[in-house]
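Of the protein chains in this complex, one is absent; all others appear in place.
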Amino acid sequence: MAKNDFGPPDFREMLPPVIKKNYGKWVSHDIPRPGVLKHTSSTGDVIHSVRVASPRLVSSDWIRDISDIADKFCEGFVRFTTRNNLEFLVSDEKKLQPLIDELDKKDYMIGGVGLSISNVVHTQGWIHCKSAVTDASGITKAVMDDMVDYFTGKKSVPARLRIAVACCVNMCGACHCSDIAIVGIHRTIPRINDEGLARACELPNVIASCPTGAIRPRPKDKSVDIIAEKCMMCGNCVVVCPAGLQIMDPENDGVSIWVGGKVSNAKGGPAFSRLAIPYIKNEPPRWDTVTAAVNNLVEVWIANARPGERYGEWITRIGWEKFFKMTNLPFTDKHVDDFTHATTTFRSTIQCKF
Amino acid sequence: MAKNDFGPPDFREMLPPVIKKNYGKWVSHDIPRPGVLKHTSSTGDVIHSVRVASPRLVSSDWIRDISDIADKFCEGFVRFTTRNNLEFLVSDEKKLQPLIDELDKKDYMIGGVGLSISNVVHTQGWIHCKSAVTDASGITKAVMDDMVDYFTGKKSVPARLRIAVACCVNMCGACHCSDIAIVGIHRTIPRINDEGLARACELPNVIASCPTGAIRPRPKDKSVDIIAEKCMMCGNCVVVCPAGLQIMDPENDGVSIWVGGKVSNAKGGPAFSRLAIPYIKNEPPRWDTVTAAVNNLVEVWIANARPGERYGEWITRIGWEKFFKMTNLPFTDKHVDDFTHATTTFRSTIQCKF
Amino acid sequence: MDDAKTPLLDELEKGDWPSFVTEIKRAAKKNKSAQGLLEQLETSYREKIGHWKHGGIVGVKGYGGGVVGRYSDLPDKYPDVKEFHTVRVCQPAGFFYTTKKLRQLADVWDKYGSGLYNMHGSTGDIILLGTTTANLQPCVDELSEVGFDLGGSGGCLRSLACCVGQARCEKACIDSMDIIRDLTQKYQAEIHRPAWAYKFKIKVSGCPNDCAAASARSDLAVIGVWRDSIRIDNKEVRKMVDGGYDIINRVVRKCPSEALNYDLVKKELTVSAEDCVHCMNCVNMMPDAIAIGRERGATLLIGGKATVVKGSMIGWILVPFIKMEAPYTEFKELFEKITEWWAENGKNRERIGELIDRLGYANFLDAIGLKPLPQMVRAPRSNPYIFWKKEEVN
Partner (left out) sequence: MDDAKTPLLDELEKGDWPSFVTEIKRAAKKNKSAQGLLEQLETSYREKIGHWKHGGIVGVKGYGGGVVGRYSDLPDKYPDVKEFHTVRVCQPAGFFYTTKKLRQLADVWDKYGSGLYNMHGSTGDIILLGTTTANLQPCVDELSEVGFDLGGSGGCLRSLACCVGQARCEKACIDSMDIIRDLTQKYQAEIHRPAWAYKFKIKVSGCPNDCAAASARSDLAVIGVWRDSIRIDNKEVRKMVDGGYDIINRVVRKCPSEALNYDLVKKELTVSAEDCVHCMNCVNMMPDAIAIGRERGATLLIGGKATVVKGSMIGWILVPFIKMEAPYTEFKELFEKITEWWAENGKNRERIGELIDRLGYANFLDAIGLKPLPQMVRAPRSNPYIFWKKEEVN
């Protein structure tokens, strides 16, 4: 008989001895080479962490592969980062170079440390989610292929840059607070299946699910109507009533790109990502237009930001009007907020650049 | 037969000759002495403006008095400022000192220029408005009696400070954007007179007037009910239905004090005033508690702001937690916003001072 | 008579600041309604409550507004203020007067009203405080004879107001007074015959210092600005710096867009004109050394208003830069499109800012034929709730 409610493995049993010994005693760190962190303890002990890119979606083979490496160089310990990178923790400095050699040989990609573009935080996409408007893994792969030199440290960036991808506006991740976020969006309103709606959905719940009050009952059919002008295609009603409402539209679905968000409190506090590009159509397998757009956004920032200046900090300094000019992006009606706090985003000062 | 629609007197006929001649040609100004502006034109001409405090509410006698003075020293011209001060415009520099002497003799108060606390922008109060929760003229007089030295320039301030008084939340003036604003408020919900309501008011209008949806119909009486927990005592329904709703409550009405707003675009842009003191009871004739509270707010600012730092700019630099500490004011549930954009005022960062 | 004593109000004759009570008393000496006001006000001070109420609608021939009807709720006790309506008289632009005009005004008002005034009301009008229904028409008739016309009240274009501008200010980028004059003349009908669901206000300031407080309290604010570069006279800069002026902390570091640079060695101040956001601070701080640019016009802000009902709004950018040259045709066309859209779509007691909030700024721009610009927003939207039109998709 299986036990319940015992919780995850106790992390204290998952720690390499050097970490156990120096837990809470680390005093400083540096980055001896790209992709490698060296932390020093007040006891004088040192640990090296070699960070390696992961596709996040991995196979059992991959898990066994990295376990083999960790057994060989890291006393059988390994960790993942909050952005889904892998970290090999080296207690014995002599094993550092051999580890790196082995990783190089086996084509693991070392990087993501310090001033770099680290791994993308992304979501399920067509791999597994019923709400997916696009494929998050595919976009991530295409974009990161293009960003590899910024991950490995071959090329440098003014400050850390965090990219996130979400396959729908639920934004499972931190898209709403990322330097660059790619978010799947719909552009057509849900289509109504009266029969399914009548059969499977509670009208009051369906109506209440709409943030803009766009849904009104059509009692004679035990169904609803959607007022087109009020619908902003969020898909929330579809989540509540999948049997009666269908919003997927391969022709018109696609992605939007957002910039300037962050979560750390350093200098300015956490900030929302804001709309840069309202729509790019889905172009599997490699989303060329999206990849090029991200490349443009990244390169303009790199060329113009001051050292240490994160994406949003840079835009705040130069102003959005200059951002749109420098990135050569059109500013449209879509950029102008019209949701609950819209008026707080309007520019209530004459201060602007012409 | 009277004419209609001819508009106000043409300002071009109201200008002293030196202004007519140098219209649009002024190149600089200075403040040769407190309360006096000296403007210089590119033609070399000069005009002195002597600013004098006005109670705003004036009599015909007063109008004739100042006209006499203007005839004597200012070629029969006079102007008022946007803050209801009076300006004597002196073209002939030789007349400046005699004018000032005469003003001194007749007890006019010269000041309000440059780094000073200028006249209060205020509203009708019990003098004339049916909505008045307090008397704006009385508070103004009491507060300015206390601030006289900052008006005349006897004592100096770090930056200009604008005080406004409004007798109800309609805020006829610029209370919502003043360095210090005093605003009349109610603290009890409207009382309902069913008969008056049924007789004189349209139920749908009454219900729609409430920003929080606190009013619901009571059809059997052709009247309404007010849900106490939803009513924030704005009085808007009373404006729409004075016959059926009564909100005045001498026991509980009073004033609130707000700080840190401004309208100029210099440095930071325009900003809203924010709640400092939620309630002080009405204490006619001299509102001693209000006067003392304003004095405290002003003195703490003067003692701590950097040169040039306006009220809100100072608070922004030190943080609201320090402001409340330094002014010795309690921070309460009333200070925490709960209206439409409340969440945008919450502190979404760990950045704070303990 | 005991009632005539005003011990509470008398307290407000003490102190150095000029006293409105003294003014009421001066008028009361000659005028019964002023005396009535004084007495009723004393009662308000004692009871801590106002004694005014609305009554029937009052007005004068040919005008739909300009008069605010007011009745005492203690008419038996204070019969002289039983009716005590105010007359809103439109002020000359910039609040300039000849003493002759002021005296003419006082003569009429002594004849028909209380002899009390607000110089001026918060919107800008001369407020004639208190007269009877019967006196309204003759009063307004005689005012018109001496050249004073009514201002606005109700659902109309309210009397326009402005700063002193080019009449006496070196910072004026536009002729604020002439703009007000011209618009006031052109829109007499809109001012005098309320045809809208609520008020609409225009205020004009000559530069971003906004001495007319336009951005906070006008639905449409016109604020002068330049679009080339501030002009720096480095001789004057040096003079100030050599005199001990802390240019770094008072000017350079206070520039909100980091557009200023001071070379400590050369003692030279330079500006990156494309980065300047025209805040005025450097111009204000060093008036002899720094002047506004030469290519002048205005920024238009839309939506400013006080609290009721949706909360206060500070006007936001509608047009970053517009030339404001007489006869202000472009501005007028825009104003008319704006009020047309507002009149068509606005609800009762809904200001333009609130209507835009309800229907969407982009939709409003579209309706009046303006392109969305990044200058209109502090930042683009952060929520993904984007509306797409049928014609934009396949």
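Read from first to last, the chains carry the letters A, B and C; within each, the first residue is number 1.
Keep this in mind: a contact is a pair of C-beta atoms (placed from the backbone, for glycine too) under 8 Å apart; a residue touches a chain by one contact, two chains touch by 3 or more.
Predicted model only: the values in this text are computed from it and were never measured.
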Touch criterion as defined above, residue of A:H39, A:K334 or A:R347 at the omitted chain: A:H39
Interface residues of chain C (partner: the chain not displayed): 307, 311-312, 382-385
Missing-partner contacts on chain B, residue numbers: 169, 171, 176, 183, 185, 187-188, 211-212, 228-229, 231-234, 251-252, 256, 258, 260-261, 272-276, 278, 317-321, 323-324, 331-339, 342-343, 345-354
In chain A, positions touching the absent partner: 2-15, 19, 23-24, 26-30, 39, 47, 49, 53-64, 66-68, 70-71, 76-82, 84, 86, 89, 108-109, 121, 123, 125-133, 135, 137-138, 140-142, 144-145, 147-148, 151, 169-177, 205, 208-209, 211, 234, 236, 242, 248, 250, 253, 263-272, 282, 284-286, 307-308, 339-341
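Assume only the chains that are shown with their structure count from here on.
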Inter-chain centre distance, chain B versus chain C - centres from mean C-alpha coordinates, in Å: 13
Per-residue overlap in chain A, given as positions that touch at least 2 other chains: 343, 348-351
For chain C, residues that touch 2 or more chains besides their own: 208, 215, 223, 256, 278-279, 314
